[in-house]
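Every protein chain but one is kept in place in this view of the complex.
The chains carry the letters A, B, C and D, assigned in the order they are written, with residues numbered from 1 in each.
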Amino acid sequence: MTLNTWIPVLALMTSLIASLVIFALPEKGYRLRTAVNLGAALLKLGLVVVMVWGVFRGVGYGVSFTMVPGVTFVLKADAFSMMFAGLSAVLWLLTTIYAVGYLEDSPNRSRFFGFFSLCVASTMGIALAGNLFTFFLFYEMLTLSTYPLVVHRGTEKALKAGRTYVIYTLTGGAVLLLAIAWLHGVVGDLPFREGGHFTGSDPDIHRSLTLIFILLVAGLGVKAAIFPLHGWLPQAMVAPAPVSALLHAVAVVKAGAFGIVRVVHDVYGVDASSALGLLEPLAWLAAFTIIYASVRALWQVDLKRRLAFSTVSQVSYIILGVSIFGPVAAVGGLVHLLHQGIMKITLFFCAGNYAETLGIHRIDEMDGAGRRMPGTSVAFTIGAFGMIGAPPLAGFITKWTMGSGALAVNMDWVVVVLVASSLLNAAYFLPVLYRLWFRKPAAHWPHERQWGRLETSAWLFWPPLLTAVMTVMVGVLASLPFSPLSWAELIVLREYSP
Amino acid sequence: MMRALQTLVMALACLAFTGVLATSIWTISGNPTPVNLTQLLTENMGRSGVEHPVTAVLLNFRSYDTLLEIGVLVIAGIAGISMAKTASLEDPAMRTSDSLLYALQRWFVPLMLVLAGYLLWAGADRPGGAFQAGAVLAATGVLMRLGGSPMEFLRPGLMLRLGLALGFTVFLLVAVASAIGGDAFLAYPPGMTKALIVVIETVLTLSIAMVLLALFVSAPVNDAEDPEEGAPS
Amino acid sequence: MTLWLMAGLLFTPLAWAVLTLLMNFTWGRLVTWVGIVVQVLVSLGLWLAVSRDGGFYYGLGGWEAPLGIELRVDGLAVTFVLLTAVVASACGWHAGVYIDADKPWHRYFWPLFWFLWSGLNAVWLGGDLFNLYVGLELISLSAVGLVALGGKAGALRASIRYLLAALLGSLAYLLGVALIYGQFGTLSIAGVVFWLEEHPVPAGSSLALALMVTGLALKTALFPLHRWLPPAHGIAKSPVSALLSALVVKASFYIAARLWLELGEPLGNLAAAQLVGLLGSAAIVWGSWLACRQLELKQVVAYSSVAQIGYLFLLFPLTYSVSESVTLQAQQGITLQVISHALAKAAMFLAAGNLILSTGSSRVDALKGVSRFLPFSLFSFGLAGVSLMSLPPSGGFAAKWLLLQASLGSGQWWWVLVLLVGGLLSAAYVFRIYRASFLESSETDHFYHPPRSLEIIPMILALLSLGLGLVSAEVLSVMALPFEEEGSP
Amino acid sequence: MTTPLLYALAGALLCGIGLFGLLWLRHLLRKLLAFNIMGSGVFLVMVGLPQHQSGPDPVPQALVLTGIVVAIAATALAVVLIRRYYHLSGMSSLEDEPSPRGDDPE
Partner (left out) sequence: MVEWLLDGLLVLALLVTAVAALWSTNLFRAVVVFMAFGVLMAVAWVRLHAPDIALAEAAIGAGLTGVLLLDAVSHLGSHSLEVQKQRGDRQ
């Protein structure tokens, strides 16, 4: 038991213990709670940075023990897990700051932040899981810990959304469990391994493997909101903005996408998946989801709902990326895991700011909000352009890499999908931006609040600006080491030449 | 209509059950029995301390069963008296004015007491024992109760609880004492076996009678809202 | 050493029953708390002893089977003794605070509680068919007494129904015992098994097993014999409900499982095994469905017991003529299910009791706003619910995983569907309660806040059931403790 | 066919009768009677079957003695419960629905 075995556990424990402490704190312990929250978030970020550095140098972090007879519980840090862990650590910090401001004076804050931390702990567990069993453990924990957040407001509408959410995700979880148990029954306990396990596997089990793959994707696809399993996501946007940010950018949909990548890369292996003929249908499914959700987004008048459909579409980029059998496209897919997170969280923060400061929920109420809230609106604009894929922002890097990757393996139709999707993105974001900046504001805002010097509360103001800056930085500085792009290349290098 | 159908189904099911059971009994009765427990019992009778095999089984070989069984009795008693809300046992409504019963009581009670004593005493080497004696004793009590005897000790109170617990406690004490002095639970020290069994049987008789009587007495209900348990006991 | 352990397990609960019978409630509580400590220590001692020297047979009264009564102390028994120690201690502790000391008839709670405990220990260790019958009766009657305590009409109705069901079950079991004795001339399970190993199965003895299992299934409330359970468990006082759901139904199941594992192969048959499994599945579906439809909180929990009991009976098909490894997985899965259900259900009933105390109503829709003002009680309830839904990392999940593996391994894939659907259905009723509690209705806190000790106990149990999955390998290792044929009696 | 076997078979019949009564009858006291009759049947099987081959066997006799005491304990308790239930609700069977919930489950 060296320190290295303990670092992943510690990273997990920081948010777990934080959550327990917060549950125990009285509702009124505002300062203490904020201190615990931020302290834990910073500590976790530190631990993740240490691990990123270590993984880069090839240090193995991990711990495992037999949990149920025949199955091990494995926590392990590899390049891909660090990508997700890094994302969640950074965004948790920002979202916590944002949520502290957002929930000022509202009831049930202990409960909220407790489950919030629990949710991040689950995400960390998902990132660090070393086999499908451990992954499933945290995957279901995530479902449970997000439910109270989704229904946080306690209104009928929120409860209804929560119900939809639970029905979708628990059913998905059951399918996933079936798939994992079946796989375990066929081949035993498989740790995640770069290159997968099934290259040149026994042809007798190919049929089972194909069926299991379908079940795995179906189970994970619920959280990843792949068509037709995406129905819960637009409904769940009734949750408070920080929760939406968490659902869309950090935790839930990402957990699904992350899982699919894990299955393709580290359980089956790209070679085996491709040989079994599993990747191409997946690519088509992802492509269809991208287009379908973008079209649906066009008709949404509620800002958060439009963003939600945008998420459905964007997450499928990741899946599209990994389901193209070629390293470059895979890099594009993986890097989008980070890029989409950063951009989407910017947009949700901004949407939350509009709602909280001006009472704006619908797009037609946004006229001229740019002048009232310039900082937020700049951030929103950057995020939106990032989504559209304007150079040199984050989204551009994704689309460019993915497109060139697809061309490299002669899948030209992917480029068509990417272009069409970009046009659609533009079609549903540009009108918003136009209203924001070029329309005259209405006589008065639906529900305005004042906060001293800044356009809104400082807790709410800085996080979106920071993530907007990050959106620019990850695009501009993409070629530096430790940029998301370089890290994704590292992952893919290890996957394609294990 | 539903009821008739239900009856039919039930009757058929019970008929089938009886048939299968009878067939099974018939088949089993034709099979040889691998273990001859009777013989084993006869061989060990000498060590049991009593001459009557049934008593030996009850109070020596399988005394743990008997201990638990007395436990069951005590539980029934406890559950019964926990429900008792008899305001007064001298409630005139309780008293039977039947002259026949009264006469019966006068003649029967002493006779039954003697019978109980005999059964108890006989238990060691002849048919009879604590259960039978206890049952007879309880029946005596019932008779007296019906005849209107107040039986003050049956009021829910410490005395009643002590009575309930008496036989069981003594049995338990013997069990534990035998373990401390000897080598196993309920293994009576050699030489004292008979004496101990007689002691146990005596207290058991009292206890069994007490429990059954208490259950009999606590069965009637009247409109008293609260049991008189709070009274100092 | 063994002597003292036996004294502690079998006789001290009886002694405590007598002692508490002679006292009033407050003193009884004090004595009980001391007794609980003794019981826990003794149970741990038994575990140590068995893990050091292996399991053994213990002849009571110095007589060996078949003449005397022999106890069988093995890993499985130790597991259950420990489980009982944990759950019964929690219930005893909770009851001491929860139950109103002013009501005079509540003093009878303690003796009944201790009789129940001694009956449970007698059943876990029993190796003699008739002794098990007496143990079962000890449990049933004290359970009935506990349900009826207080003597309100509803409680009486439930307890009469419970009593009749329990008596019928006992008679069926006893009839089976009679047939076994008629056939084999012995009452010792080990003796019967020993003889069957070397001889062909005598005709006509299958009915004995069938009768015993049926009787025990009635006592365990297997669908469609479950109708006595929800009223009894729903109407009893919460600590009593917890004891009943967590331990009492497990006692009869334990005997049924033991009989099946020892005698199922020679005396059972495939159709019967599948039938029992089918009834278990029906219980899962039907129980969950009814749980979804109940308006009262404790009825939801009680029907959930009906459903959860269904899982236990999957043991029968999953251990009948399958490979050794599948049998082991099924046994481990069921054992875990028993443990996790015991912990979770006890936690749930105790938490439900607290919630009812706080809201002043037993209805589910009275839970509005509870999540805001009484998060602690709700949280225990919720954590226990995680185990019932068999989501990770709870013990229920580990159990489900093992059962899934066993079903897949034996090719009986239809149980896989049952397991998965059952999990979703239980989520339906658990989330229904979460949902009710998250509704925000009023801004004011009009709830009664129960004392801390009441709230902590269900929380501990819930956390145990939740964490059980993480340490299930260790827990199951107790079950696998070796058995020394030549033990030291 | 021996005498004990005859009684064992009679026991089987009594079991059947008792079972049917227990299930079919509605009045609680009748159910109790049925239980006792079924119990007697079981006891007859218990003693009759082993004695068919080996002659008088004290072990099952002792068991039945225990069984009888358990049965009377259960019967007496049941009578207490039934009488009290009847007193409170005016009902002597479980089939009819109870009066509107007047009592608190706690």
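Everything below uses one rule, namely that a contact is a pair of C-beta atoms (placed from the backbone, for glycine too) under 8 Å apart; a residue touches a chain by one contact, two chains touch by 3 or more.
Computed from a prediction, not measured in an experiment: that's the story for all the values here.
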Next on the checklist: Considering all chains of the complex, which shown ones does the missing chain contact?
Outcome noted: B, D
Item to check | Residue of B:L37, B:V136 or B:L160 in touch with the missing chain, whole complex considered | outcome: B:V136
Checklist outcome for this item: Where subunit D meets the left-out chain, the residues are 3-4, 6-7, 10, 13-14, 17-18, 21, 25, 27, 29-30, 32-34, 36-37, 40, 43-44, 47-48, 51, 55-56, 61-62, 64-65, 68-69, 72, 75-76, 79, 82-83, 86-87, 90, 92, 99
Checklist entry - Given the full complex, what residues of subunit B touch the hidden partner chain? => result 54, 119, 127-129, 131-132, 135-136, 138-139, 142, 146, 212, 215-216, 219-220
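Just so we're on the same page, only the chains that are shown with their structure count from here on.
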Item to check | For subunit A paired with subunit B, centre-to-centre distance based on mean C-alpha positions, whole Å | outcome: 71
Item to check | Centroid distance [mean C-alpha coordinates] between subunit D and subunit B, Å | outcome: 16
Checklist outcome for this item: Chain centres from averaged Cα atoms put subunit A and subunit C apart, in whole Å, by 43
Checklist entry - Which subunit D residues touch at least two other chains? => result 8, 15, 19, 45, 49-50, 52, 54, 59, 63, 66, 70, 73-74, 77, 81, 84
Checklist entry - So which stretches of subunit B touch two or more other chains? => result 21, 25-26, 28-29, 33, 36-37, 41, 62, 65, 69, 72, 75-76, 79, 83
Next on the checklist: So which chains actually touch one another? I want all the pairs, not just one.
Outcome noted: A-C, B-C, B-D, C-D
Item to check | Residues on subunit C engaged by subunit B in the complex (per definition of touch) | outcome: 3, 6-7, 10-11, 14-15, 17-18, 21-22, 59-63, 66-69, 104-105, 107-108, 111-112, 115, 118-119, 122, 130-131, 134-135, 137-138, 141-142, 144-145, 148-149, 151, 175, 179, 182-186, 191, 195, 199, 202-205, 207-208, 489
Item to check | subunit D - residues contacting subunit C, complex | outcome: 8, 15, 19, 22, 28, 31, 35, 38-39, 42, 45-46, 49-50, 52, 54, 59-60, 63, 66-67, 70, 73-74, 77-78, 81-82, 84-85, 88-89, 94, 98-99, 101-106
Next on the checklist: Using the touch definition from the top, list the residues of subunit A that touch subunit C in their complex.
Outcome noted: 23, 65-71, 73, 107-108, 110-111, 133, 136-138, 140-141, 143-144, 147-148, 151, 153-156, 159, 162-163, 166, 170-171, 173-175, 177-178, 181-182, 184-185
